[in-house]
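A short write-up of the structure that comes next.
What you see is the complex with one protein chain gone and the rest in place.
We call the chains A and B, going by the order they appear; numbering starts again at 1 in every chain.
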Amino acid sequence: MTFAFAALVAGALLGIPKLIAPRRLTPVKAEPFECGMDPIAVAEGRFAIKFSTVAIFFILIDIELMFVWPWAVLYRELGWFGFAEMLVFLGILMLGFLYIWRKGGLEWE
Amino acid sequence: MTHAAFLVIAALAVASALGLVLRRNAIHGALFLVVNLGSVAALYLTLGAEFLAAVQVIVYAGAIMVLFVFAIMVLIPGKEETGLDPRRGWRLLALPVGALLALQLLLVVRAGVGPVAPAAAVPGGVEAVARLLFTRYLLPFELTSVLLLAAMVGVLLLARRRV
Partner (left out) sequence: MTPLAMPPVAIGPLAPVLIVLGAAGLVLLLDLLPRPVGRELIATVALAGLVGALLATLARWGKPGRAFQDMLVLDDFALFANVVICYAAALVVMLSIDYLGRNGPETGEYYALVLFSTGGMMLLAAAGDLIVLFLALELMSLSLYVLAGLFKRELAASEASMKYFILGAFATSFLLYGIALIYGATGTTNLDRIAAAAAGRAHDPLLVIGLGLLLVGFGFKISSVPFHMWAPDVYQGAPTSVTALIATGSKAAALAALIRVLVTALRGSQPDWAVLLWVVAAITMTVGNVVAIAQSNLKRLLAYSSIAHVGYMLIGVVAGGSAGPGAVLFYLLTYAFTTAGAFGVLTLCERAQAEAVEVGDYAGLARRHPVLAAALGLFLLSLVGIPPLAGFVGKFYLFAAAVRAGYLWLAVIGVVNSALAAYYYLRVVVFMYMREPEGAGARLVPSFAGGLALAIALIGIVLLGVIPAPFADLAQAAVAPLLR
């Protein structure tokens, strides 16, 4: 009983301010504290944007792969017709690949 | 057996989705998203949609998450997001929008009452997909490659640094 009462009082003391106390967060309060100095910059460096370019090309080729797989499963049944279909599909994509390559999209520096 | 599998996978999916929303660290959120995408892929598998499950893992959990992580690393280098969200008030919008989605889900479920077809009867295997993709859906298939080509050219145009 005593224990429950104590828990109730403690809970109320913690809980009521949480509900009714004004909390005005300002940007200054939310800043990390650096010995009273304004933080100059974030500690970690930034990633180069070229990683994302490569990642986008990866997605595009990845999606292409998802079409080749079912084609390979049904390769024999589809015969020459399917071969021609895939040739057109890959031909169009290879044009894009050639374009990226020749335009220097794959060069790192 | 399938029922138990569903419960476990669904719990995993919901938990990881909650983790994604509640974590303040963007990278942790991204990792939760990977788990979420993976568990949804497992749900597809239990429904017999092998191809969809594989696409989910390879394209979403694989390629697109890589891009997500890169984007996070480029944009938010800090450990935790610091500072106040200037648009806190907008979060309240989540309630009506969520309610709307729940209502819609209810309608959809009610419209589709009745026993769900057994998983094996749904042809979702790779071969079934291939049969349709390379005959009936020939035009969309070839069109996809044109779309990918346009995307390649566009990426190159926007991302190339010099010029």
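Everything below uses one rule, namely that a residue touches a chain if its C-beta (ideal position, glycine included) is under 8 Å from a C-beta of that chain, and two chains touch if they have at least 3 such contacts.
The structure displayed is predicted, hence computed values, not measured ones.
Panel shows subunit B; residues 104, 107-108, 110-112, 127, 131, 135-140, 143-144, 146-147, 149-151, 153-154, 156-158, 163 of it touch the chain omitted from the view. Listed for subunit A, the residues touching the missing chain in the whole complex are 74, 77-78, 81, 92, 95, 98-99, 102-103.
Definition applied: only the chains that are shown with their structure count from here on.
In this assembly, the C-alpha centroid of subunit A lies 12 Å from the C-alpha centroid of subunit B.
Residue ranges on subunit A touching subunit B, taken from their complex, read 25-27, 30-32, 42-53, 55-60, 62-67, 69-71, 73-74, 78, 82, 85, 88-90, 92-93, 95-97, 99-100, 103-105. The touching residues of subunit B, when paired with subunit A in their complex, are 51, 54-55, 58-59, 62-64, 66-67, 70-71, 73-74, 77-79, 82-84, 126-127, 129-131, 133-134, 138, 141-142, 144-146, 148-149, 151-153, 155-156, 159-161.
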